[in-house]
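Only a single protein chain was left out; the remaining protein chains are all shown in position.
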Amino acid sequence: MVKTMILEEKLRAQLQQKDILLMTHIVLGYPSFHVNRQVIAQMVGNGVDCIEMQIPFSEPMADGPVILKANQDSLAAGTTVKQCLEFGAEMTAAHDIPFLFMTYYNIIFKYGEEDFFMAAKAADIQGLIVPDLPPEMSPDFFRFAKTSGIAPILIFAPTSTNSRMDELNTSADGFIYCVARRGVTGAQSEFDGEFDSYLNRCRAATSLPLAVGFGIRDSEDVRAISGRADIAVIGSKTIQLVDTEGVEAVGPFISNLR
Amino acid sequence: MVKTMILEEKLRAQLQQKDILLMTHIVLGYPSFHVNRQVIAQMVGNGVDCIEMQIPFSEPMADGPVILKANQDSLAAGTTVKQCLEFGAEMTAAHDIPFLFMTYYNIIFKYGEEDFFMAAKAADIQGLIVPDLPPEMSPDFFRFAKTSGIAPILIFAPTSTNSRMDELNTSADGFIYCVARRGVTGAQSEFDGEFDSYLNRCRAATSLPLAVGFGIRDSEDVRAISGRADIAVIGSKTIQLVDTEGVEAVGPFISNLR
Amino acid sequence: MENQTVFGNWGGSYIPEILHQTFEQLQDEYLKARNDPHFWQEYSDLMSTYSGRPTPLTYAENLTRHFGGAKIYIKREDLNHTGAHKANNVMGQGLLVKRMGKKRVIAETGAGQHGMATATMAAKFGFDCTIYMGEVDVQRQRPNVFWMEKMGATVIPVVDGSRILKDAINEAFRDWVSNVDTTHYVLGTACGPAPFPEMVSWFQSIIGMETEKQIKQQHGKPPARVYACVGGGSNAMGIFQGFLGNSDVELVGVEAGGKGIKSGLHACRLCGSDASPGVAQGYKTMFLQNSDGQMLETHSVAAGLDYVGVSPILADLAEKKRVRFESATDSEVMQALDLTMKMEGIIPALESAHAFVQAFKEAPQLSADEAIIINQSGRGDKDIFTIAHAFDDPSWKKFIIAIAEEYNR
Partner (left out) sequence: MENQTVFGNWGGSYIPEILHQTFEQLQDEYLKARNDPHFWQEYSDLMSTYSGRPTPLTYAENLTRHFGGAKIYIKREDLNHTGAHKANNVMGQGLLVKRMGKKRVIAETGAGQHGMATATMAAKFGFDCTIYMGEVDVQRQRPNVFWMEKMGATVIPVVDGSRILKDAINEAFRDWVSNVDTTHYVLGTACGPAPFPEMVSWFQSIIGMETEKQIKQQHGKPPARVYACVGGGSNAMGIFQGFLGNSDVELVGVEAGGKGIKSGLHACRLCGSDASPGVAQGYKTMFLQNSDGQMLETHSVAAGLDYVGVSPILADLAEKKRVRFESATDSEVMQALDLTMKMEGIIPALESAHAFVQAFKEAPQLSADEAIIINQSGRGDKDIFTIAHAFDDPSWKKFIIAIAEEYNR
């Protein structure tokens, strides 16, 4: 296991072999850690390249209805940050792909930024996505990211200007998460001409790999961004799949994506 | 029958024979003209000296709950002013005591003041009591009263000053209706020292006979004012009596009063 | 307006003798107050620090654009403390009561607005307070009853007659003749025996005085027309007094057309031909009465306009053709209300919405350099039960049913 390799290098290595990588999203503790474990096994077994594990938060302002409900149910079931960290460590030990944590800033802030990075490092987590933390709001966060070797994943949005992208790029590491459209997680996106020029702007602003998320739901969507982006992020869709068709549906769904 | 004798003289003649006269009140059309007819027969037969017949009005602002309800029920049964005038004529023809109309000013105003006095004269009515018509509000009314020989009965109240009594007296005829207390018809009055001095003021202000009304309910009340006033007015009490014990109770009630 | 008890053929003081003395005292005290410049100063200071006067004159830009005629201005009596112009009259009478040394006030109320205002004034001045309210109105305006009671007033539902405003007035008079020494009857509109019509109009003239200044400031000249709804006539008299002296300003009173003037279900005393001269409740005016002089039932979606009589001063101004009278039906009123809420974010009381109806009919006929003023006598949010009901709002019904279920449990 090459656990010390930094996130970007790891992804670039994968990109040598595949047109496009797949990153999936799960909400920790939803519907249970037990199911999370099974879903992750199916994902890894069917070729997912990277997994973001969301530590639930009571106020997930950037998430749409599916992930919002998953956050609430997980918390209602008693999920704690400590459990999430432990589960993260278990997964990184079990599977040889990079795992990231996604969460809102308050979870980290309340835990203590330095402590959180240390705990994540101990769990062998490779990156952190915090959708409500613009880099200017916590220089400390980026300092701790650097010292711990955990990539702070930053987000580009269609509303980001070129200069804003440049600015974000200076703090970013691992890859850039390009939000496909205005809105929250879960709704459909259009990968049209406007999207193309947005993605060109992203590419121009950074040398990091580009992940595209928000609204990627099937192989057609994945195909649509192949060659334009490096990573396709599947979020709400797998949560819905587990909800409606059970854990076993995840493997076939993933293997058909690409 | 001495129908042409004016009201005051008629009363003075009666006062030669009795310590105190009795005036009763009925609401026309309540509960029906038929019952009115019976009640009046019982009253006259048992020694009542004078009867005021109230032509009902929809807004009897100076009346208490009993007479108010009688006004409303009579109107609801369809009583008209014309019926009241006809009934008045019938009564004056049938009984040899003075009959008065009591009503609110709008009934007269709407009928036409001159026309109303002519109609009342034709019905052989001897006086008119209009509680909401201060003399200064209609000089015409008093002119028509004089020409028709119908006495305009004015009201003194405990709140009337001496000079106000003097002023009222110049327009009054027949007798003065002394309201025993503040308030509306129907409630109990106290015939105490304060009442005495009020009645003395009334006596000093006018040479007309004094009737006392509001709250006279039994022989004790009548006795209390005997010698102090000339006429006792029984209002709400007989209405209640007919309501609760029937027409036949009226005769015995009246004959026991004095 | 000079002190008068009779206005042309109208007005007067047709009262039981027992009240004679108290009216003399009231008349006296009123004249003293009128001739004492400090009194008006005290009154206007009170209205300013307690009730939020001057109320604004709001330019209704969107409605103006919508109708494409005269500039529409709205005088905002809804912003008075307690939500209507009724506060003006009541606070004025409160100061008089203090001068007369009385300790108890009574009042009638229809919509509940005047009762609310009186209960408020009584709390502020420390008077005992009894409010008479027709049982029908108690039922349609329960929230107001709740607040009156919370402010320490006793609310007595009147179960006589048609159980609406006029019956409450009779009942208040009955209380007054019984308690004449201690009690002042705070009549709520420019009706009743003298000096009430003139006195109430005087207190309400604060509306017109402000408006006259405001329109000159904002529009540069007097308005072409001024619209006010007319129940008893106090808000109309209030605003009209700012313009009575200027014959170029047309004054328009709007009565409750109810289900339509021809249906007989309305409260039109000065427009239409159903009313006739009469004397009741202490004064002479045009009443809705039958040929015997018995008062008729009236009808309006707006409790405050649901009244058989009308200010004798307005009857006189109608006869002299100084004020034109029109009517608005219940359904026109709901439409005008809807439009005003959506276009200006303002909720007129159902009463006030009558004035809006007529203004909306006439605005397009006037040119853009003319202004018209609508007197918004009160705010409509007090009428939630009536308005939500009149709009037949389904979620409102569900809401009420759900609370009732909780209460029934």
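So that you can tell them apart, the chains are marked A, B and C in the order they are listed, and the count of residues begins at 1 in each.
Note that a residue touches a chain if its C-beta (ideal position, glycine included) is under 8 Å from a C-beta of that chain, and two chains touch if they have at least 3 such contacts.
None of these values were measured; they are calculated from a predicted model.
Colleague: Among the chains present, which touch the one that was left out?
Modeller: A, C
Colleague: Per the definition of touch given earlier, which of A:Phe33, A:Phe117, A:Phe156 or A:Phe253 contacts the omitted chain?
Modeller: Looking across A:Phe33, A:Phe117, A:Phe156 or A:Phe253, the contact with the absent chain belongs to A:Phe156.
Colleague: Taking the full complex into account, what residues of subunit C touch the chain not shown?
Modeller: These residues touch the chain not displayed: 48-52, 55-59, 62, 76, 79, 81-83, 119-124, 126, 139, 142-143, 145-147, 150-152, 218, 338, 341-347, 381-382, 384-385, 388, 391, 393, 395-397, 399-405, 407-408.
Colleague: Touching residues of subunit A against the unshown chain: what are they?
Modeller: The missing chain touches subunit A at positions 57-65, 68-69, 72, 75, 80-81, 104-107, 109-111, 131-134, 137, 154-161, 164, 168, 179, 182-184, 187.
Note that in this section only the chains that are shown with their structure count from here on.
Colleague: Centroid of subunit A to centroid of subunit B, CA atoms only: how many Å?
Modeller: Taking the average C-alpha coordinate of subunit A and of subunit B, the gap between them is 98 Å.
Colleague: At what distance in angstrom does the C-alpha mean of subunit C lie from that of subunit A?
Modeller: So the centre of subunit A lies 66 Å away from the centre of subunit C.
Colleague: Indicate the residues of subunit A shared as contacts by at least two other chains.
Modeller: Residue numbers touching two or more other chains: none in subunit A.
Colleague: So which stretches of subunit C touch two or more other chains?
Modeller: Answer for subunit C, listing residues that touch two or more other chains: there are none.
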